[in-house]
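This report refers to the structure that appears directly beneath it.
Left out: one protein chain. Kept in place: all the others.
Up next is chain A:
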Amino acid sequence: MEHFHYESFLEQLRNEFELDVAALAVCLPEENHAIRWKYISGNISENYRRIVLYSGKGTAGLVVKTGKARIIENVKEYYSAGNLYEHPILVSEKIESFAAIPFFKNQRVCAVLLVGSRTAGKMNQVLFQEIFSHLPEKVGSYDTGELIGN
């Protein structure tokens, strides 16, 4: 379990569902509970390395705060040009549709899986359900599937 290879898990997921980006953001209790994009597959930019989010900030921060998955089928329609920059991962990776899914440890959100496409509408409720039911119960040290209120 210690040596779980997150990168290949992300790459497999990305290939299987024909997505452009898959990434995992992780809460870091040792860094004041900062959230960083630690593993990524299919990225076109290195900006993700610099991003440090907190609960409630950015796409991963919102999922950590609410504990709920977020499915946006059309990023450009959902966010105005003046708001999108608050979600830097979507900007730097040019993501047009995505799902962000919470991963748990001891019933607390400790990581966020982002699966996205650079085509609007590619990610939708149907595909999200498909990916969600495909996820194993445990991904590395994280539990999946404890969607609160879903």
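As a working rule, a contact is a pair of C-beta atoms (placed from the backbone, for glycine too) under 8 Å apart; a residue touches a chain by one contact, two chains touch by 3 or more; residues count from 1.
We adopt the following convention: contacts and distances are computed from a predicted model.
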item	value
Name per UniProt, for the chain absent here [options: "NAD(P)/FAD-dependent oxidoreductase", "Sensor histidine kinase", "YeeE/YedE family protein" or "NAD(P)-binding domain-containing protein"]	"Sensor histidine kinase"
Sole residue of A:57, A:70 or A:118 that reaches the chain not shown, by the stated touch rule	A:57
Candidate in contact with the missing chain, chosen from A:5, A:33 or A:76	A:33
Candidate in contact with the missing chain, chosen from A:74, A:92 or A:144	A:92
Omitted-chain contact residue, chosen from A:48, A:98, A:128 or A:142	A:48
Residues in chain A touching the chain absent from view	29, 32-33, 45-57, 81-82, 84-85, 88-89, 91-92, 106, 108
